[in-house]
Structures are given as C-alpha cells and as structure tokens.
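Shown here is a partial selection of chains from the complex, left in place.
For clarity, chains are labelled A, B and C in written order, and residue numbers in each chain start from 1.
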Amino acid sequence: ARPGIRPCGLRELEVRVSELGLGYASDETVLFRYCAGACEAAARVYDLGLRRLRQRRRVRRERVRAQPCCRPTAYEDEVSFLDTHSRYHTVHELSARECACV
Amino acid sequence: MPLLYVHALQDVPEEVPSFRLGQHLYGAYRTRLHENDWVRIQEDTGLLYLNRSLDHSSWEKLSIRNGGFPLLTVYLQVFLSPASLRESECQWPGCARVYFSIINASFPACGALKPRDLCFPEMGLSFRIRENRPPGTFHQFRLLPVQFLCPNVSAAYRLLGGESLPFRCAVDSLEVSTRWALDREKREKYELVATCTVRVGAREEEVMVPFPVTVYDEDDSAPSFLGGVDTTSAVVEFKRKEGTVVATLRVFDADVVPASGELLRRYTSTLLSGDAWALQTFRVEHSPNETLAQANGSFVRATVHDYRLVLNRSLPISESRAVQLAVLVNDSDFQGPGEGVILLHFNVSVLPVSLRLPSTYSFAASRRARRFAQIGKVCVENCQEFSGIHVQYKLQLSSANCSALGMVTSAEDTTGTLFVNDTEALQRPECAQLQYTVVAVERPTRRQAQAPLLVTLEGTYVAEEPGCPLSCAVSKRRPECEECGGLGSPTGRCEWRQGDGKGITRNFSTCSPSIKTCPDGHCDAVESRDANICPQDCLRGGSIIGGHEPGERRGIKAGFGICNCFPEEKKCFCEPEDSRGPLCDELCR
Amino acid sequence: ASPSSPQGPELHGWRPPVDCVRANELCAAESNCSSRYRTLRQCLAGRDRNTMLANKECQAALEVLQESPLYDCRCKRGMKKELQCLQIYWSIHLGLNEGEEFYEASPYEPVTARLSDIFRLASIFSGTGADPAVSAKSNQCLDAAKACNLNDNCKKLRSSYISICNREISPTERCNRRKCHKALRQFFDRVPGEYTYRMLFCSCQDQACAERRRQTILPSCSYEDKEKPNCLDLRSLCRTDHLCRSRLADFHANCRASYRTLTGCPTDNYQACLGSYAGMIGFDITPNYVDSSPTGIVVSPWCSCRGSGNMEEECEKFLRDFTENPCLRNAIQAFGNGTDVNLSPQNPSFQATQAPRVEKTPSLPDDLSDSTSLGTSVITTCTSVQEEGLKANNSKELSMCFTELTTSIIPGSKRVVKPNSGP
C-alpha cells in the first residue's frame, strides 16, 4: 500500500441530517459511519483470473468486478430525529456497522 | 483305462514311494464336489486309471456343483505315504494335485487327432526338480489314454540336448530321468526340446515341443564374506546422530531360499561385543538383495546381504573410545554340512570433538540497518560437517551500553547468525564499535568455546520514510520497493529482485530486505522470528494467490511474475508483470 | 463356491444368490444356521486353521452352511455396507477353501453392463457429443480431463485426490499415501465410469498424451516407492485386507486371459475387466502404466519377482496377468478406440464364468463337441502336464484332460487292455 492509502475499514463523520440529501429538513447532527480504504490484500485467484479474461475480452461486456470492494457487511438498524416541523422521522440502515473487502 | 503315471523322486536312495488317493474330487476354487468314485491309483507304480465310467448324470451333477462352467475342471489329490497328511493338507512335496478337464463330447477318431495331440499334453511340459536329490525317473512320454484308445498309433520320443546334460530318455520305456543330482547353484534352468515321431498308418510326422526344467533351490550354501572381506574399520567423529550408518559389510549366499517374505526372519544377525556401552550405542540393519552370480558360463540367482552398523543413539562430543563389535550372521535354514554361521568384525573409533572458534570475529554494520538485519555468521570449526551435535551460540556484551545486536542458532547447519536486535543504539554516535564475546556451548556436555567479536558501525542514521510498510515484501514495484526500508534490511533500504520472467519460476520478481538471504527457499533462524522479515520464505498457513509452487512446508518455492505479500493477512500474491495496472478500471464501477 | 450358476429350476440345491449381509441376516434368524456359523468363525479364529477345520464340529458346521444362503452369497461393488458384506463372504470362504489358491473366486456379482453403455453416456455426460472415434485424432486424455473438469462432481473428487496426493509432507516423506489411496478410491467409487475410464483408458497417439494417462493416479505418491517389493509378498499383503483381496479376486475373475473366448476375456465383457482393474486403484496392489509409450500398453503393480526363491514361476505368472494379459490389453484398447465387442446371442442362460484353470481349447474338431450321446461320458485327452516325480518336485499339480470311452481295465497290470474287452 503506498503512503496514505489505508486498508478498508470503518470511518466516522458527524453530519447534519440535511447534508445527507434525503430531503429531511432537520438541524440534528448524526454520526455517519461508512467503509473506505484499499482492498489490495483481499484479492483471490478469482480476481486475477477474471481480470485476465476481461483483458482478453473473453468475458462478455457485462458489469464485472475483478477486485474486492470495501463495503459494509453489517448496518446499524436505525436512527431517528426531529425535523424543523416538529415531526419525528426514523431512517433504517443509514450507517455501516462493519466493513470488509468482499 | 490308464490315465497317467505319477512319479516320485526319492530323497534318499532307499526310499520306496507308495501312492494313495484323496477321497474327494474338488472343483473351482478348491470346493469339495463329490466323493472320488471313478479314479483309482496303483499304490506301487503310481499308475492312475479310470475304474468306473463317468456317466452323464454324474457329469451334470459335478458340473452344476462346480458352477456350471462349460468345461468341467476337477482335481483329485495324490498323497505319498507314509506322510500322514490329511485331505485338507495337500502340501507339496508330500501331496500333488491331478487336474481333469472333462468335456461332454465323444472321443474323436484317432486319425482325426493332430500329431501334436497324439504325442504331447496340450498344456505343454514343464518340470520343477529339487536339487541334491538322487537320480530317478520323473516323466514318461507315452500318453496312456492315446496308447489305449489308438493302438494303431506309434510314437517314438527323443530328448534333444546333448550328452552333457543331466537328463536321459530311455529308448524303450520312454521314461525321462535325471542322471545325477542337480545343483541349482550351477544351473537353475534347462531349456530342452522333446521330439516325437508319430506314425498313423502310412503317415509319419515329427513334432517338437519345449521341455523346460527348473531346478528348485535348497538352503545348501553357507553364507560367505563377499570378496573375502570380513572386517572393516570406521571412525565416528562429526556425524554422531542416531541413525548414522557407520560401516557396511556384505555377505554372499549362493542360495535364494528362503524367499523374501521369510528371509529377514530366518537369516538372523546378532550384535556381539564385550562392551555393554557398544551394545547400547550401535545396532545392525540387515537388507538382503537378490543378485546374479556367474556359474558355468551362465548366470544363476543368488543373494547379497548388506549388514550396516548404525548409531543407535546420538553421541555427545565428549565420547571417545575404540570398540570392537562382531555381528553373528546365522543362516538358520542352512542344512549343512557344518554351520551356516559367520562372524563380521567392525572396529570403530569414536573420536571426541572439540569446539574451537576463530581467534576473533569482526563485522561491519550500517547505522541504517533495520531490526533483524543479518550482520554475519559464526561457526565452530567443522560445524558444516556436524550432525547430531547441538551447539548453542550466545553473545556476551563487552562494551557497556551499546547493546544493539542479537545471536540466534540455526539447528540445521549448527551456525550462529548475528543480527540487529535494537536499532536505538545504532543512532547514538558514541556507539561506533560494538564489542562482544561470542560463546559456543554444546548440549549436553556444556563444553564451550569463546571468541571476541567486534562490530564497526558505518554511515549515518536516517529515519524511516513515512508511510512505508513494515515488510519489504508488501511492495510490488521497484520504485516503491527501493524507496522504503523494511524489517531485516541491512542497508535500511529494501532491494528489488528482478526475476527471469519465465513462467512460474524460483527466480520470481519480489521486494526483499536482502537478496542474499531472502528469498532463498529457506526460512532461516532470524527470518522465522518475525513474519514481516521474509514472508516469501516463511509464510505458513496462509494462502498464495496466483501462479505459484508452494515451498516444502512454508513459503513460496516458485512464483509467476511479481510476488508480494501482506504478512498481517498471511497472504501473498504472484501476478504477471503486465498486470500492474490499476486493479479496476471504470468498467467495474 | 463360484459365480452364479445357470438360472432356471432348482437343480441340485441351486438358488439365486443374495448379498452376504442379507444372507447373514437370514442365517442369524435361523438358530441352526447361526450357531453353525458361530462355530465356523471359532474354527477359523484358531491358530492352526487346518487342524481346527478337520475336527468334527467344524466339519458339521461347514456341511450345514453349504446349504444356507451364506454358501453362495455375493456382494456388489459400491453397495452400502460393501466392506461388511465382504467380511462375511471371506469368513465363509476361508473355511470352505482349504488354504490359499492362486486364483480366488470373486465375491462380487458378475457385471452385466457393457462398454457400449459407457460410450453412449460418455458423450452425453461430457456434453461434447464427441463420438470417441472422431476424437481419436485429438488428445483423448486431455478431452477426458476437460469432461471431468466440466462436471462438478467429477471435478470436485478429482481435485480432492490430486491435492491430497500432491501435498509434500516433508523432504523425506513424499506424501501421505494412505490418504491419497483413500481419496483415489473415493474418486473411482463415486464418479461414473463414463468419466473415470476416459481418464484411465484413453487411447494416445503421442508421448505427452500417454504421460498424462500415466499421471492420472499421481504415481509418484500412489504407486511408486523407494524399492519394489516381491509380487507374492505384495499379494499376501493385499490378501490380509478384505477389500483389497476382493478387488484382486475380481480382477482375476474378469480379466484373466481366456483362450476360449472371442475377446480373450472370460465373459467377453470388457466393462467387467476395466471395472475390476479400476477397482484395484487405491490399494496396496494399485496397478499403473509402466511407461509413457503411447501404443505399447503395459500395466503392472509396483513389484518385481526378485526374492521369489522357488516361487519365481508363480511370481512371474502373477505379474504376467498384468503385463502380458490380452484380455486387459484388448479391453483398454477397445475402450480407447470406442469399440465394444458385439457378441452373437450366446446361450443367454449360460452366464457362468470361466473355470479357474486356464486350459487351452483341446484340439477337438468342433463338430465333435456337439455329438454327445447320452449314457456315454466322454473325457478328452488334451493335456498331461508335469507328470514328473512327486516328492522331490514341486509337482503341485498334474493336469490331465480326458476324452475316454467307457471301458474297464484290470488294476495292477501294466498292460493296457483294449476298450470294451471287459475285465
């Protein structure tokens, strides 16, 4: 891994609900957890083979991913907040709870 | 109707054979089919004859019981009294089987039979005669049933082979006999030819068939020293490990019995010595091998027995003594004359081993060296020869506070490896020369050797590049490899080894702390102290992704293209050089 | 005891065989049979088997058991409780047969399936539709590997034995041979012959193909060893294990060269021979190709006849059943060329297999063998072998084959009396 690229893991960010672009008008701040980082060490022979076959155009032109993704493997159930019209909302699976290279 | 003669050769001249038939007829796979109501034998002459016809219903009963094969093959047992063998114990040489194949068809006209069938049995002739037996008759050519059923057929037989051979065919009785006792050690196979001139009416024809005789062996040869050598001397010095072969002597035996399954049990070897210590320290290993020995211009089988004197336990370096051992070899089956016993002599000198180190050691090391960098090797005299000798190397600090180095012992080649154990002292200007004493201690005797050891530090200390991985092996391109250091690098920088690029090869491209020691297919004593030093050699229980050949128990023996590793994840990757582009282009968003 | 006898009405106590596990249950349910069977097992367990078998109680037990379903029970390859079935079979037959025979009866039921069934399925399974004859030009062994790799079950079991047999334990220990053999047995037991035969018996035009064929069972682990044991010692070792003993007996029963059949095989059934050959793989007696010559098909167990003592001929005969066996060679070639022998309809009821003694066909004019007149029992003289002296020689067997008109002779006289002249 070159300097600066951390391996895949859980990151945290304090954000206002309105920044999430979900359309809720709320000033509340929530903790947004997400997955980020490199998955270099998680590749399998599958990835090597798929990449080579894709390079040789042996794989049909479909959405194909020849490398693991750093993605959540578990989510936080829900988060609730009061909007500016004094109405409560609950949002499911907003934050990641666990991450892995898949 | 006469069927055939059963002949018996004597063991001693005065023996008179007497023949007796078993009660039953047996079928396929030795199953008892029926009482033998049809065939009788003449007690004195051994002539087998049909005493009662085998009618169709009997034939059918026998055939059904025998499994309904198209060809009814049955056998009866002929016993030689006085041996009181039971029906179920028909064992050669006291009992033989006579097979009858009974076909449900009428006998052809004599003229229709081919000369070959009028002269010789259809399965051919083949004889096995034991050596050392008095001469006697073992065959007679005439086919009695043919003679009985085709009286107009006349057959004259001859045995070709020349006068020098031990067989003769009597002109009148057509009996074939041995002329003298056979000796297998002289010749074990005779490929004779029998001829038969048959006359049926005006027609006369000659037929030839092979007449092979195999001579069976007896244990009539005593063991002897191969090449006359019964004594050998040997020295035990550096190779002191249990199982070491100290010396070998070979015994020749002209016999090939007992066969391999029994030989080890019946051909015993006993280690003899007046010295109890010797009996505990050595053991004998016996391995027989069949060989070919020259006899009268041809070859016969014989046996060579290897007797190896082997260390039964590892010897401490202090042990020093001279011992004489004998191995009593006993061919227990040998029938004489005399004993089948010989004595092999081993004179063994066990020398002590003294530990000596060179007068002084001096090494240079870079102040930029990283932890576990290997500085040099120490080794007592002849250490490369040692086996079974356990020497431990230690480092004693002479100069007060510049402790930077460590020593580790490699069991395989009994060397000590000097390595950087703490980089903090390398940064201090006052630590320019590190003085140690290296001590070599042998277990279990605790004998020691010492030598002064001086390490001169060179160059200036440089702090580690930020963001560099702990292990050189992580980098998978030359630039990122050489701009970082890693555990085990003597110069503070990793070294890129450019492979030959020939498929899956031992010479794969990789980033290494020191190309001299890693990767070399061997996870040495220093490398095994931390997985980050040389995962290429030491990875164990992890996975290697991509074209590779695993090492014997760990590491990468051969890899394809560039191999890099992630020790924390216990993973290595071997990928072709050209796949170094980004793992994922926009297509896979 | 011997393989199934002709079907049809119960002739002289003949009954259709059941498997030995079932026969054992039937016997256990019947007090007389179960007590005798227990007695027989005690007789066999005794140190000196022959002495034990000679005593009255053991003999009585044998007599009773010859009438029970245990007498001619059989087993099926790959059946549930195959090993238990074989153990029961051998517990009976070690009692019935006095001592070791060169050829032993096969405990398995005769195979009726034929090679042609395999060819049809092979092209279906492999999806290649490749008619074996067409692919003769291509590398058949490589095609066979492909067919296996494209079938999940075959691929999985093939990969399993390869990874086990290819795993080096230490510099001195090449592999774990016991585990390798077990994995090989599982492969040949659980994967249909359409795949396994193609890998084992593919026909080759070049050395690379032949080497691939030789490598099918990873011989460096499953077959080769530092030294070659004596073949008779290897056979004895095999016969100490019921499964190995059964597979060897089955190989002899189905592959032993027979001069009286079209194909050289006892029942003209190449499938039976190939199946029993493959059945030995994964045992001490594992056979394999001895080299990678494409056309010269020579297979052999890993053994030699050195150290045979006086049994050298018997050892060489045992080895020839592998190395110079026309039936086995024809079967392998037939499979490789995609041909099966088509037999004109024989007497279907007469499915009996070949007698154990291999006798050359007596040189009788063919027509004579049909002109049988009842009441005259005919034994044709066709062979008189080793009529040599009894005691000093290894004349274990004197073989005579007789055609003889009914007659009578005067015992004791050297003179031979003309037929029908009466005493």
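We adopt the following convention: a residue touches a chain if its C-beta (ideal position, glycine included) is under 8 Å from a C-beta of that chain, and two chains touch if they have at least 3 such contacts.
Since this is a predicted model, take the numbers as computed values, not measurements.
**Q** Expressed as a composition formula with the shown labels, how is the entire complex in this file built up?
**A** Taking the whole complex into account, we get A x2, B x1, C x1.
Assume only the chains that are shown with their structure count from here on.
**Q** Should the pattern of chain-chain touching be classed as line, ring, star, complete or other?
**A** line
**Q** Name the chain whose C-alpha centroid is most distant from the C-alpha centroid of chain A.
**A** Result for max centroid distance from chain A is chain C.
**Q** With centres defined as the mean C-alpha position, give me the chain A-chain C separation in Å.
**A** 64
**Q** If you average the CA atoms of chain A and of chain B, how many Å lie between those two points?
**A** 61
**Q** Which parts of chain B, given as residue numbers and ranges, touch two or more other chains?
**A** Residues: none.
**Q** Quick one: which residues in chain C touch 2 or more of the other chains?
**A** none
**Q** Which residues of chain B touch chain A once you look at their complex with the stated criterion?
**A** It is residues 465-469, 474, 480, 545-546, 566, 568-569, 571, 573, 575, 579, 583-584, 587-588 of chain B that touch chain A.
**Q** Which chain B residues qualify as touching chain C in the complex?
**A** Per the touch definition, chain B meets chain C at residues 1-11, 15, 17, 19, 27-31, 40, 42, 45-51, 53-56, 58-59, 61, 64-73, 75, 78, 80, 86, 88-90, 92-94, 96-108, 112-114, 116-117, 120-130, 133, 136-140, 143-149, 151, 214, 216-217, 256-261, 263, 288-290, 301, 552-553.
**Q** Within the complex, which stretch of chain C touches chain B?
**A** Those residues of chain C that touch chain B are 1-3, 5-6, 11-12, 14, 50, 53-54, 93, 96-99, 101, 103-105, 168, 170-171, 229-230, 232-233, 236, 260, 306-313, 350, 352-357, 359-360, 362-365, 368-409, 411-412, 414, 416-419.
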